[in-house]
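Every protein chain except one is present and positioned as in the full complex.
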Amino acid sequence: MTDTPSLRFHVPEPASRPGGKPDFSNVVIPKAGSVRRPEVDAAPEEMRDLAYSIIRVLNRDGQAVGPWVPDLSPEDLLRGLRHMMTLRTFDARMQTAQRQGKTSFYMQHTGEEAVSCAFRIALGPDDMNFPTYRQAGLLIAHDYPLVDMMCQIYSNEKDPLRGRQLPVMYSSKANGFFSISGNLTTQYVQAVGWAMASAIRNDHRIAAAWVGDGSTAESDFHAALVFASTYRAPVVLNVVNNQWAISTFQGIARGGSGTFAARGLGFGIPALRVDGNDYLAVYAVARWAIERARRNLGPTLVEYVTYRAGAHSTSDDPSAYRPKSESADWPLGDPLLRLKHHLVTIGAWSEERHVQAEAEILDTVVAAQKQAETFGTLHSGSKPSARDMFEDVYAELPPHLRRQRQEVGV
Amino acid sequence: MTDTPSLRFHVPEPASRPGGKPDFSNVVIPKAGSVRRPEVDAAPEEMRDLAYSIIRVLNRDGQAVGPWVPDLSPEDLLRGLRHMMTLRTFDARMQTAQRQGKTSFYMQHTGEEAVSCAFRIALGPDDMNFPTYRQAGLLIAHDYPLVDMMCQIYSNEKDPLRGRQLPVMYSSKANGFFSISGNLTTQYVQAVGWAMASAIRNDHRIAAAWVGDGSTAESDFHAALVFASTYRAPVVLNVVNNQWAISTFQGIARGGSGTFAARGLGFGIPALRVDGNDYLAVYAVARWAIERARRNLGPTLVEYVTYRAGAHSTSDDPSAYRPKSESADWPLGDPLLRLKHHLVTIGAWSEERHVQAEAEILDTVVAAQKQAETFGTLHSGSKPSARDMFEDVYAELPPHLRRQRQEVGV
Amino acid sequence: MARMTMIEAIRSALDVSMGKNDDVVVYGEDVGFFGGVFRCTHGLQAKYGVSRCFDAPISELGIVGTAVGMAAYGLKPVVEIQFADYMYPAYDQIVSEAARLRYRSGGDFTCPLVIRMPTGGGIFGGQTHSQSPEALFTHVSGLKTVVPSNPYDAKGLLIAAIEDPDPVIFLEPKRLYNGPFDGHHDRPVTPWSKHALGEVPEDHYSVPLGKAAIRREGEALTIVTYGTMVHVAEAAVAETGIDAEIIDLRTLLPLDLDAITASVRKTGACMVLHEATLTSGFGAELAALVQEHCFYHLEAPVKRVAGWDTPYPHAQEWDYFPGPARVAGALRQIMESR
Partner (left out) sequence: MARMTMIEAIRSALDVSMGKNDDVVVYGEDVGFFGGVFRCTHGLQAKYGVSRCFDAPISELGIVGTAVGMAAYGLKPVVEIQFADYMYPAYDQIVSEAARLRYRSGGDFTCPLVIRMPTGGGIFGGQTHSQSPEALFTHVSGLKTVVPSNPYDAKGLLIAAIEDPDPVIFLEPKRLYNGPFDGHHDRPVTPWSKHALGEVPEDHYSVPLGKAAIRREGEALTIVTYGTMVHVAEAAVAETGIDAEIIDLRTLLPLDLDAITASVRKTGACMVLHEATLTSGFGAELAALVQEHCFYHLEAPVKRVAGWDTPYPHAQEWDYFPGPARVAGALRQIMESR
């Protein structure tokens, strides 16, 4: 036994660190339009290759090409562009509001706007998302009021969650947006349960589960795959691979598997990998997976390849763990600019109209913010009361909580 | 949306139930010798097919054929046969002892003897197994005293575990046998941690993790795969697919994946499927996987295709959930008879010698049992004291346990 | 009225609930075709179909996690954890999710589910088939925790749990499944068919959550207990002749504090009795509450009798289990100390 060399411990390292040169040579990017599109009822065994490629529609010239070009009109795409612009503006304003002390915490979507915005459009109105904190586009693209989002962020008197939740942990059943948990991945398996329930009830509604690259390591991810596979639950299992989990590069969660989509293969779940910065590709793949679920063909795993251009949250500073310019070097570009380029290319949009739209959107967001602030911010104005703290622990206040509330005198 | 038919809930069902005819037509069995043998340092991507096949060495005629024929002498094989016969006899005696009220519980290995017996021979003396309750062959094939095993089963005064553990939950560090947990799968990820530690220490020792088909659904299985894949831990990840998890057929845990070996593919872990009732094939595949680990090439997942011929435990009656004759119809036969047949075929064994060996082994086991019973059985004779109950909770007895022990007056 | 074991009573509660409400869905490991390792779900799959009662993969996390999603959808999952000892993989889903969904979503989503699990020792199950983890639930805001001590209550409480709008942990003392075990392990157990509380209506009824039952009225001291220990207390009281009042909590949270304080104020002394490990057990909460609310009535310290602070051993089962002898000794000690 001692004739073999001794064992060595292996810890994956990212291609570069602060001070180094960003290096994405390991991200193999197929040409737009080059990946095939199987029928939605094709057998999972027949499409394993799709877990190791990247489905792309928009090419460098801003043209939509190949079998995945979706059936979206220029109006649809303009609406999508507007959603992404709104989300980016919303992020910027709320990031600043946090810096100004108007709330405790915020999380941005910069660089990942296409994923949630395009997915929402592909989904039906009664379907249910089980999102993470980085899918506010699901609300914005469904016209959930910005003011309500902001009131939640400010934990003010109109906060639908009555001050109880950390900022951005929205919940809106009416908008198909499940209550966000601060505990990573717990909602992933719940989405499968929701989908199982829909099937048990012979309903038509499907569920969409959301998780980040880093969070796929959690147990709930496995449980979700097991149950989805066994009961063929009508669910789309989304993995947003934005390359980072706080300071940890995706190689730590991914290990030797090559891709996160590959995780689905071991469960006989069709797994697709898509350019997450390509609005059209995201929409097309989402439609495909949603149709599979709706037609009772079972779950699909979708990995969105994107990049977290900003900090993890307002508590984070990425310059401590990755090269400053890494974001600029990300080879899949900016989802917003790529869609804009496409719209300009097909003659549906122009620089001037874009500048004008930017201004309009800023006005809308600022107006919403002003309105939200009339209901208070975290440390000023009116806010949820200590009484709100005791309610909703149970449907009815039990005796011990009644005593405690009395002690507080509210 | 309502133009699609409504969803239907899918619950996998076994091919047959009590009263029905056993049906194994879904178990596709390649011919012995027909599956290729890649080099141990081949890339995982290059051998995905092996997760969907079954490596077999012994053919119907009792000959060892193909690229996986291992380097085992007739003496080695005779020893293996003896191990399996001993385990089977041991099981029969202990099963009866439980029925006689000499202990509370027992679990048999019938039909699965080759898996643990052959694996142990392939492993080095300093390697560590993290077994389940169905791998006593790891101890028997390592010449762990039968008396010590029985004393554990009887919870008597010589029980190395001082009466604390359920019968069959052995522990023997010196024999590379990690303490069995009654909680399924928890030890699987511990094996990976042990292997990581060995690599951190630049040691030569490797770990072997064990789990049943049903238990692959547990979270620890996923965590083990994630950590093994990321840190390329020197570990063999064994899955013993004996078709049943108590009353639940393997389809409930496996879902749509086709095989349990396939689970490894999503992690870039080489995954092999082997005929678990073929002593030679088990040994050959174990060697291959162990060599990979030892040469720092990382983890391997091995699925052993076998059949739990007996009840789950002494608390179980399989006739309530599967056809009585299912075991007899199992297409991979009996591991003991198959090895015997091979040895007879190559002229190293005969019916007479087999009958004689059976008698000898019975004598040995009975003698061990007699000796063990002189140290007591669960309800009679001497046994661990209440004092033993308070020790080993911590290295040193803390004040509160000292008070409690005083209260008991021991 | 019928004579039922606790297993039959639980099965009947599930049957009645599934019959009444299509939203009730039952699943867990070995729960479907086979009907559960303790047979509590036997016959339900045949009666209600595989969509209403089915086998689950061995993933307690997955069982509870999917149940949270189903409950949020609008179904009423009643899931089984095969032994309470195996609930830990599901603990995150219970504590972080089921218990807090209503709160964190401002009532937008709710989580009305029931998680059943057999608890307690006395079956030579060793450390992984004997645990009583109730205190790990009572510490968690948003959960209700129920422990029946007999077939009548088991059915009525389970129906109440299923009809409750919040997540309920339903702990079934497995040693009571077949008869009122009083800790005399060396004597045959009387079957439920010979016990008044083994008489169970076949139809729908419920026993309200949050209400204790006085199993025996007495003047000398109050024994606060639940589950198997109710019967052990009864045996110890009978054997010592000490005129104790025995309170069977039935629901640990919400707790029927009024019943406890009324009794202790009357008797002036209190013993808290459970099978779970002593330190940080639910008995600590009970003792803390009793001394707080009855301080000026107590003539002796509240005495806790509980499992030792060790894992549950196999061979030493009866040294570990707080049986009638230990309880009787503690009763006498309290009486002497006054």
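Order as written gives the chain letters A, B and C; numbering starts at 1 within each chain.
By definition in this document, a contact is a pair of C-beta atoms (placed from the backbone, for glycine too) under 8 Å apart; a residue touches a chain by one contact, two chains touch by 3 or more.
Computed from a predicted structure; not experimentally measured.
Under the touch definition stated at the start, the shown chains contacted by the missing one in the entire complex are A, B, C. From the options C:Ser12, C:Thr138, C:Thr225 or C:Thr261, the residue with contact to the unseen chain in the full assembly is C:Thr138. Here one chain is not drawn; of B:Gln95, B:Ser181 or B:Asn241, the residue touching it is B:Ser181. Across the entire complex, the residue among C:Leu253, C:Leu273, C:Ala315 or C:Ala328 in touch with the chain not shown is C:Leu253. Only one residue from B:Gly193, B:Gly264 or B:Pro318 touches the chain missing from this view: B:Gly193. By the touch criterion stated above, the residues of chain A touching the omitted chain are 9, 11, 13, 17, 104-105, 155, 159, 163-167, 169, 181-185, 214-215, 217-219, 245-248, 252-253, 255, 315, 320-321, 378, 383-386, 388-390, 393, 400-401, 404, 408. Chain C meets the missing chain through residues 85, 88-89, 91-92, 95-96, 99-100, 103-104, 127-128, 135-136, 138-142, 253, 276-277, 279-285, 287-288, 291-293, 295, 298, 300-304, 309-311. Counting the whole complex, the residues of chain B in touch with the unshown chain are 128, 130, 160-162, 164-165, 169, 171-173, 178-179, 181, 183, 186-187, 189-198, 200-201, 207, 219-220, 222-224, 226-227, 230, 392-395, 398-400.
As a convention for this text, only the chains that are shown with their structure count from here on.
Chain contacts: chain A has residues 196, 198, 200-201, 219-220, 222-223, 226, 230 touching two or more partner chains.
Counting partner chains per residue, chain C has residues 51, 56-57, 59, 61-62, 89 touching two or more of them.
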